[in-house]
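Missing here is one protein chain; the remaining ones are kept as they sit in the complex.
The block that comes next holds chain A.
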Amino acid sequence: MARRWTNDLTRSDATPRSVYMNRRQLMAGLGGASLLGVAGRAHAQEELEPNSLEEITSYNNFYEFGTSKTDPKKYADQLTTEPWSIEVDGLVDNPGRFSMEDILSQFDIEERIYRMRCVEAWSMVIPWNGFELADLLSVAGVQDEAKFVAFQTLMRPEEMPGQQYPILEWPYVEGLRMDEAMHPLTIMATGIYGEPMPNQNGAPIRLVVPWKYGFKGIKSIVRITALAEQPPTTWALAAPGVYGFYANVNPNVDHPNWSQATERRVGGGLFSKRRDTLMFNGYEDEVASLYEGMDLTATENI
């Protein structure tokens, strides 16, 4: 009788969890949405080394505090973030106000290390703390007719000096299709590096949609509304045809003023090399199915 093969390795021979679940591999796992799904893909091999807190908090686009990258850090400390609440309304069964305290106690805050790709062709890697937007929407009880979610930033010109000028239509508004909003990669972020959200990054709570350009990640949110129709979005209002509702990171569709094929990671210094921009910012396996059948180069789908 042929000798049957037996396993001579025990559980203790396996790589300890602390080693295989080390930070870099977790980062390559892209926040846990599909730890296995991306393994083996070339881009997943990239080590996602987060930017420093200094970098993340001193180079921001938050036009409510001015159009320069350094304005948010200079002026955002004027913003009062306590008390804070989010009004949830529209096509939901349980409309109402969520205070920040409710939010922080009710939802599981976890770390998500995501790439952040700005439409201006620079990028960062940010270790967010937050919870899935889907959790909040399910508590609110989204009704069947709701196909979109709209978001609104605080309007408080006395603390947000940029709002005193008509640079954009204030307050800043954003929106997602319901399937995008319910996607496990989409989070409401409440902190960075385990610290409460710095004001210049959108305190106390903001949206993070890692496969879209950074401007979709609306900051300092005060209102979330479930809707049947596609809501207006600030940048698409400001420059229709240049910025669209979807704003998916796409290296093949240029901004009129620059190519989106490459990007520069912030923090690389004066001789930082450009790197190729990845389709859906590297989250193609997780989200491409949301856009099946859509021509992502068509102006109406940018």
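Everything below uses one rule, namely that contacts are C-beta pairs under 8 Å (C-beta built on N, C-alpha and C of every residue); 3 or more make two chains touch, one makes a residue touch a chain; residues count from 1.
To be clear about the criterion, contacts and distances are computed from a predicted model.
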Quick one: the chain not pictured, UniProt calls it what, "PadR family transcriptional regulator", "Urease accessory protein", "Protein-methionine-sulfoxide reductase heme-binding subunit MsrQ" or "Succinate dehydrogenase"?
"Protein-methionine-sulfoxide reductase heme-binding subunit MsrQ"
Among the options A:Leu168, A:Ile221, A:Val249 or A:Leu278, the absent chain makes contact with A:Leu168
Have a look at A:Tyr59, A:Trp84, A:Phe148 or A:Trp211 and name the one touching the chain we're not showing.
A:Tyr59
Suppose we count only contacts with the excluded chain; which residues of chain A make the list?
54-55, 58-59, 63, 67, 69-70, 120, 122, 165, 167-168, 238-239, 254, 256-259, 264, 266-267, 269-274
